[in-house]
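Here the complex is missing one protein chain, while the rest keep their positions.
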Amino acid sequence: MKNHAYRPLYVVIAVIVAILIARAIMVPKDFGIQKQGYMYGWHRLGNEQDWKDFKVKHRGREYCKDCHPDNYELNANSPHAIIQCEDCHGPAIDHPDNPPKLEINKARELCLRCHAKLPYKQSGRAWITGINNDEHNPGMECVTCHNPHSPVLN
Amino acid sequence: MMEVHGEVWTAKELFVYPNEFIVWSIQIVMYPFMTGLVAGAFVLSSLYHVFGRDELKRIATFSLVFSFALLPVAMMPLQLHLQQPQRGIEVFFTPHFTSAIAAFGIVFTTYAFIVASEIWFVNRQFFISEAIRLRDASSISDRIRGLIYRALTLGSYDVSEGALHIDHKAAKILAGVGIPVAAFLHGYAGFIFGSVKANALWMTPLMPVIFIMSAIVSGIALCMLTYIIVLEISLIRSQWFHRKARPGVARREPLEPKEIREHQMETVHLTKKYLVGFMVAAISLELLDLIFRGYTAVKSWDILRTVIYERDFYDIFILQYGIGNLLPFVMLLLPRLTLRRTVVSLCLVLFGVLMMRWNVVIGGQSFSLTFAGFMHYHLPIIPHSLSTLKEGLVGALIVMITPYVLFWMLNLILPVLPEHKK
Partner (left out) sequence: MIDRRDFLKYGLAAIIGTGLAVTETGKVIASAGKSDSVRWTFLVDTTKCVGCGMCVRACKLENEIPYDVSVSRTWVERYIVKTDGTFIADSPMAARDGFIDNVVRNDPDKPNGIIVPENEIAKAFFVPKLCNQCDKPPCVQVCPVGATYQTPDGVVLVDRTWCIGCGYCIMACPYGVRFFHPIYHVAEKCNWCYHRISKGMKTACVQACPFGAREIGNIKDPNDPVTKVIMTERVNVLKSEYGTNPMAYYRGLDSVVR
């Protein structure tokens, strides 16, 4: 007499078993509670290495030194020594293999990032030599007169 | 052009963080609305099964099946919202229970099992009789129906006195157990919002309770409304039948139009009390939350005040509280309630509940985390990309219409409409 009442339960159990089987197949084996515990460390462990393997793009100025000694030296002895080569030229990645050429951006806007004088005395901008964009040769490329690797005019 | 998710329907004003957009849009409004209907419909049916309110028997039978038709639809807004919908199943595989959303997998499935089991126990006798009747059927459609009913018997053909008694007992237990599960299903949806400390509007312990109360309101209202409409259709068909009476041709005689009318009003008077009761509870909690916020006036109050009392004043006070709450409340309580006035009130109640979800979800994203900027949501009407289709008006309409399609399909197997004299 108890028989038929359990049948829906059997259906439920069958569905749960199906989910568990699918889970055993589809969840990566290294998924679990890692070092940080369940709240902050519930993840696939392999992903940590995935991110560590992400490609590094910016190499830093020392990477440029050997092939571009002239500009490197010029820059190093100028107030622009604080600027990374890749800031203006873009990331080296695997240059010269890939990309074979890096960008040479001569646009005025690139220089204005630091040198547009702004009335913000509490910011670092206040102590940078700057220009009024509307008055100082408006529209002209800065590199017409200033060498970016040695920008100070004598 | 590459699309940043949310950018196309978000208009930023003043100081908003660069990465901030309205990412929980219309489908996240629809989701608690749909689960609320599910929970409410189930509670209504349980009022009969558990508390033995016999006068509710017919609407209870109907609302149980309707609750089941709503269930898969409750999943739809989530699937339409997820940026990786095919990975939605991961909630069952690797649930992170510190997240309220992870509870979804367990609660939803449990609830589905309970509703399905209860429907089985309530209709088992019918399945068996139909399975036997169609055993030697001739037409293809009857053979398919026979097959479906045979499968639905789950192999049991026992219709003895004892077995039927077990059915009633089991249905009663499941209806009883289902009430807290239905409450939990919707309570946790409220917890999803209420526990987000980063959102100044959502963060309140009252949120789960507010959601449950308004869910029950919407469930009762929708069941009443659908039931009335469905009876209206059978009334029209009955009038057609009685005009063109051909004795001996029809297999079953429909109810008299007069009987249907009486039944409609009777249902209204019975369920109206519960509806109004829960409406009072829901609005009380919302007003309490609002009063508290204004009184305590914490850091976020300045921007919230601007959002609630200025920018969204119309959406909150006119649409939700006024047209969606106060107006139907008065309409339902005025004497000499007519069927037409009831139908209008019920539509307004449902609108009010939808506006509540809107004002919580969209309202919570109307101001920036900076507390110094705003975001305006404009619902995509004409879809011009997959995302504006899924998370636009078209997607919302698909979600709203599907329960009726499913219910129609379920009704083919499980007739729950008292069209015919038994």
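Should a chain be cited, it is by its letter among A and B, assigned in written order, with residues numbered from 1 in that chain.
By definition in this document, a residue touches a chain if its C-beta (ideal position, glycine included) is under 8 Å from a C-beta of that chain, and two chains touch if they have at least 3 such contacts.
Small disclaimer: the values here were computed from a predicted structure and weren't measured.
Among A:N71, A:Q84 or A:S150, only A:Q84 touches the chain left out of the display.
The residue touching the chain not shown here, chosen from B:H165, B:K273 or B:H384, is B:H165.
The residue from B:T98, B:S141 or B:T338 that touches the chain not shown here is B:T98.
Remark: the residues of chain A touching the chain excluded from display are 1-2, 5-6, 9, 12-13, 16, 20, 23, 27, 30-45, 47-48, 50-58, 60, 82-84, 86-87, 90-91, 109, 112-114, 116, 118-125, 128, 133. For chain B, the list of residues touching the undisplayed chain reads 2-7, 11-21, 23-24, 78, 81-85, 87-88, 90-91, 93-96, 98-102, 104, 162, 165-166, 169-170, 173, 192, 195-199, 299, 368-373.
Assume only the chains that are shown with their structure count from here on.
Note: centroid distance chain A to chain B, computed from Cα atoms, is 45 Å. For chain B in complex with chain A, the touching residues are 89, 92-94, 96, 98, 109, 113, 116-117, 120-121, 124, 154-156, 158, 162-163, 166, 170.
Those residues of chain A lying in contact with chain B across their complex are 1-5, 7-12, 15, 19, 22-23, 26-27, 31, 38-39, 42.
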